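The structure that follows is given in the form of structure tokens.
Of the protein chains in this complex, all but one are displayed in their positions.
On to chain A.
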Amino acid sequence: MKKTVLGELEELVLLVVAASTEDVYGVPVREELQRQTGRNFTISAVHTTLYRLEEKGFLLSSVGGATAERGGRSKRLFALTAEGGRVLREIQQMRTRLWQAIPESKFQLLGI
């Protein structure tokens, strides 16, 4: 059984795709990432990640409509698969468990 370990960027990209209400492609994913994290991502990085996620079976892609602003080139639209959704769930649950394990007093002590 292949381990479903996700890198940080992979996780973020997967979340962005999951959060979107319809299919998305490289550019909007990158913009959303930048908005949310305040960090700058290269197209190269975003694409690499998207394709990796597809290879892992967390995303599914289809060829979408071309627009003139892209020089007539079609888009590759990505959508979350069931497998992808499950992975996100697992990650969230794991995080929640870890969060719950932190004693409340600790943050109070640190004044946060």
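Following the convention adopted for this analysis, a contact is a pair of C-beta atoms (placed from the backbone, for glycine too) under 8 Å apart; a residue touches a chain by one contact, two chains touch by 3 or more; residues count from 1.
We adopt the following convention: contacts and distances are computed from a predicted model.
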Choices "Glycolate oxidase FAD binding subunit", "FtsX-like permease family protein", "Biopolymer transporter ExbD" or "Methionine biosynthesis protein MetW" - which one is the UniProt name of the chain not shown: "FtsX-like permease family protein"
Interface with the undisplayed chain - residues on chain A: 25-27, 30, 42-45, 47-48, 51, 54-55, 57, 60-61, 63, 66-67, 69-76
